[in-house]
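Note that this complex is displayed minus one protein chain, with the remaining chains in position.
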Amino acid sequence: MIPATYIVTTLIGIFLFFLGKNRIKNICMNENKKPHSLNIYHGLFPAILSIVPPLILLSLWIICDDVIFDQMLKNRLPNNLIIEGKQTFLILLAAINNIADGIIVGEPERWMMDLAQKLIIWRGHSDSLISIITIICSFAFGLYALSFVKIDFRARNAVEKLIMIGLIICSLIAIITTIGIIFSVIFESIRFFKLVPIYEFLTGLTWNPEFEGAARAGSGQAGLSTYGSIPLFVGTFLISIIALSVSVPVGLLSAVYLSEYATKKIRGIFKPLLEILAGVPTVVYGFFAALTIAPFFRETGGLIGLDVASESALAAGFVMGIMIIPFVSSLSDDVIRAVPQSLRDAALGLGSTKSETIKKVVLPAALPGIVASIILAVSRAVGETMIVVMAAGLAANLSLNPLDAVTTVTAQIVTILVGDQEFESAKTLSAFALALTLIIITLILNFFALQIVKKYREKYD
Amino acid sequence: MTETVESIVNCKNVSVYYGQKKAINNISIDIGRRSITAFIGPSGCGKSTFLRTINRMNDTIDSCRIEGTVIVDGKDIYDPSIDVVPLRAKVGMVFQKPNPFPKSIYENVAYGPRIHGLASNKSELDDIVEKALKGAGLWNEARDRLDESGTSLSGGQQQRLCIARTIAVEPQIILMDEPCSALDPIATSNIEDLMSDLAKEYTIIIVTHSMQQAARVSQKTAYFHLGNLIEYGDTKEIFVRPKDSQTEAYISGKIG
Partner (left out) sequence: MAQTRTEKIVIDGLKARQTKERNFKFFGIFAVALAIAFLAILLISICSKGLPGFFQYYATFEVELTRERIDPRGDMSDQSLFEGEAKKIINEAVLEFTGAKKRNEKKAARSLLSNGSDLRLVNFVQKNTDKVNSRQKIKFALDDDADSFFRGYIKKQTPEKQRRLNDIEINYLEKMNEAGIITYEISDYLFFGSASRNAEMAGIKGAFIGSMLTLAVCFLIAFPLGVATAVYLEEFAPKNKFTELIEININNLAAVPSVVFGILGLAIFINLFGMPRSIPLIGGLVLALMTLPTIIISSRAAIKAVPPSIRDGALAIGASKMQATMHHVVPLAIPGMLTGTIIGMAQALGETAPLLMIGMVAFIVDIPGSITDPGTVLPVQIFMWADFAERMFVHKTSAAIIILLLFLMIMNGGAVWLRRKLERRW
């Protein structure tokens, strides 16, 4: 029914397009005048109005009707129903929805079958209702628009205004997404901080969300989970440091070599090769870290008498460092090349060697840009997920030893949120609190990097 | 030629190519010690390119290739055994646009002596900086603001800072590539005065667009056209009695 409605509405629009076009043609013939706008705009104006707003309405309805149905189901749940243990309200609703979709597991209770039956009827009513409304709207808007079509109607301006509104709405998506992210994180985080005090989250030294039912009696007690996020941040920090100590020297020196020493041809070959490293999906790096690098480190460690964990911060950090090399190198390369040639000439003209010119003139001049590129690399490392999930492990050890297994903020978010969650439990909610801190950290890093780059640009523009 | 001046730069059959394009065509010229020689000619005539062959600044351009011999102070500077570092310490250069480093005035001047290790301690370095700034006529304006950025100076001051930076190394030759083209007339006349002073100690080769400038400061003038050296001789001679008709046309403003 719904797909048919989409098609019918579109057909109405096309019909109105020709109606509008013919109408203006006839008017012109009768009055023997030229219209203000081309005929096509007189057709487009009613067509757009009869298609776009009704279809947006229809789409919104389809997205939102589940929310309304859930509310209606909630009001019709049996009064004597006891929600116990893991049988949360959400799971009940999902079960009823499944029954209505024809997925029946086991023998559902009688009242559930009834509700599912009702749900099917509601859905049918809702679909017919919205289809009728959509088609009526489509006609109404279209005919109303058609009534404007006259010889002196500025149809082009009207159509352009409509397109402009469309463009503005599209450009609002960025803001809507940001709002969506903030909302999806903040509300759950507030709920989390009601269960777990914020100071415990920020200062606690143990992260152990495993022993957890739906409710949480207190915190830090025996047998109960604890939500001290320090080990996660230390782990994130440790892995990022390892990654940077690989990527910064290699990336920076590569950038210097490729921009200052290499011939055009060599640069043309090696720069894209380096950038391939940035195009490899992170899951591939994770696989590489877990299957090749981690065993290699463990064996080499064993040879020299070091006890390296099978999932070590070193392996994950090292591979992450490889991944980040091109981020450091290509941004640094840009800023190094932005240093004016006249400064190089001045230094060379005084008799500096090339390396003296680079070390004493070019790099100091490019320093702000290089710092910005390193900050962006840090933000990249902090936000990286798959490598850590696959190679660094999930043990929340509070350790700065790169040979230990550690875990990170992102790895915890993923493990907590993969699979079925109960949105009531502190464990699930903790992922949102972690995400909130992660967002804040990356945005701060991004802000500083952009400020530095902006200042740097002003200096040379 | 009225007096024999000892020459310091001897070029023989020098040609310069950018890729396939020939920019300088078979030029031979001798340049006298402690004098000012001006290269003039319409833009694109190769005078700047030729200037840059004298301290091998053309090495920074990948596609550039040089034929012939350039002898500076008795040594063939394109000999494979020659390192550009001592060459450029000996043959300094001042560029068209003032290009101070984004560092303090002091650091700008001290840069050259530092990399070459000309001063063994701080007070020696201070002396070199002071002497260079005095030599460039900037000391009075800059003595109280040595810690300020070199880029905070005015255009003319910046160019004098670049000259100070060059003479701090105590080169023998200073190449100047249109040093006044980005400056106003007052700053230009300051630089010109400075050049005459410097010529007592240094050999100066200047590329200039302005014939008046060449006439004012130089003892000898070379006229370039389309990569060829058309005429070379005493400045007075060239401006008063050019031998070549092209030179005459340029000087009298018919081409340019």
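Letters A and B name the chains as they come in the text, with residue numbers starting at 1 for each one.
By definition in this document, a contact is a pair of C-beta atoms (placed from the backbone, for glycine too) under 8 Å apart; a residue touches a chain by one contact, two chains touch by 3 or more.
Keep in mind that what you see is a predicted model, and the values were worked out from it rather than measured.
Peer 1: Which residue, A:Pro78, A:Gly124, A:Gly166 or A:Gly302, contacts the hidden chain when the whole complex is considered?
Peer 2: Counting the whole complex, the residue in contact with the absent chain is A:Gly166.
Peer 1: Of the residues A:Leu57, A:Ile120 or A:Ile439, I need the one that contacts the missing chain.
Peer 2: A:Ile439
Peer 1: Quick one: say which of B:Gly19, B:Gly44 or B:Pro86 touches the chain that got left out.
Peer 2: B:Pro86
Peer 1: So which of B:Asp59, B:Asp73, B:Glu141 or B:Glu248 would be touching the chain we can't see?
Peer 2: Of the candidates B:Asp59, B:Asp73, B:Glu141 or B:Glu248, B:Asp73 is in touch with the missing chain.
Peer 1: On chain A, what residues meet the omitted chain?
Peer 2: 63-64, 66-67, 70, 97, 156-157, 160, 163-164, 166-168, 170-175, 177-178, 180-181, 183-185, 188, 249-254, 256-258, 260-262, 270, 273-274, 276-277, 279-288, 290-292, 322, 325, 329, 351, 353-356, 358-359, 376, 379, 382-386, 389-390, 410, 413-414, 417-419, 423, 431-432, 435, 438-439, 442-443, 445-446, 450
Peer 1: Name, in rising order, the residues on chain B that touch the hidden chain in the full complex.
Peer 2: Residues of chain B in touch with the missing chain: 73-74, 83, 85-86, 89-90, 115-118, 169-172.
Definition applied: only the chains that are shown with their structure count from here on.
Peer 1: So, what's the distance in Å between the C-alpha centres of chain B and chain A?
Peer 2: 58
Peer 1: Across the complex, what residues on chain A touch chain B?
Peer 2: Where chain A meets chain B, its residues are 263-264, 340-353, 356, 360-361, 364-365, 459.
Peer 1: So in the complex, the part of chain B that touches chain A is made up of which residues?
Peer 2: 55, 57, 60, 62, 84-90, 92-95, 97, 99-103, 111-112, 115-116, 162, 165-166, 169
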